[in-house]
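Note that one protein chain is taken out, while the other chains of the complex remain in position.
== chain A ==
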């Protein structure tokens, strides 16, 4: 498969006070079309920074990102982003929030149908007129996913979308998200700090080292869905991922 999205030696440094810190250093990887990739790493290792650079919300210090053969700069509708928090617009109803990106870009009927379909897909039918402040955290996060999907982006970037939720809601949303991906086969980069989440979802796991500059491990997971984490092969991989985390710690 040809690379759909290609990151070439992406580096990002920030100046904090008088210190230069590297959030990312010479990070390269490729994503094929339709692939579901999980990026995993500890807190502060640059996961959000990486997604924000791909989304165009932040400029890399050096390196290049190629999407479909073209170098990326700035934000664009072909890259959908789901943030760590739902970030719904409080002055819009749920359906207006989901329609935010497509408003005025298609006929009223098509717009309505798209939103209704998405609400059904993420299980929010019946809440069309609710205000964001009336939704639970899980519902709001599902709405945020629907809003990103509404514009039908070529690639969906998800920044720990379920990390703020309780364990039960999280595992339910994880299953829902997996079904959604199996139906749409959208290219996804899913960032998480939860090994189990990465093992449940990812066709490929990229381990972002907490010490930038070290090459992260890339692990392929050629296992069918839905997966059981009791699978011995997956358990072995989990050990491998965890041991890398611990190796990081003792550095």
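One rule holds for everything that comes next: contacts are C-beta pairs under 8 Å (C-beta built on N, C-alpha and C of every residue); 3 or more make two chains touch, one makes a residue touch a chain; residues count from 1.
Criterion: contacts and distances are computed from a predicted model.
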item: Omitted chain (choose from "Alpha-ketoacid dehydrogenase subunit beta", "Exporter of polyketide antibiotics", "Putative aliphatic sulfonates transport permease protein SsuC" or "Anti-sigma F factor") - UniProt protein name; value: "Putative aliphatic sulfonates transport permease protein SsuC"
item: Candidates A:80, A:138 or A:216 - the one touching the absent chain; value: A:80
item: Which of A:18, A:107, A:133 or A:228 contacts the chain that the document leaves out; value: A:133
item: Where the missing chain touches chain A, by residue; value: 55-57, 75-77, 79-81, 83, 85, 87, 89-93, 100-101, 131, 133-134, 148, 151
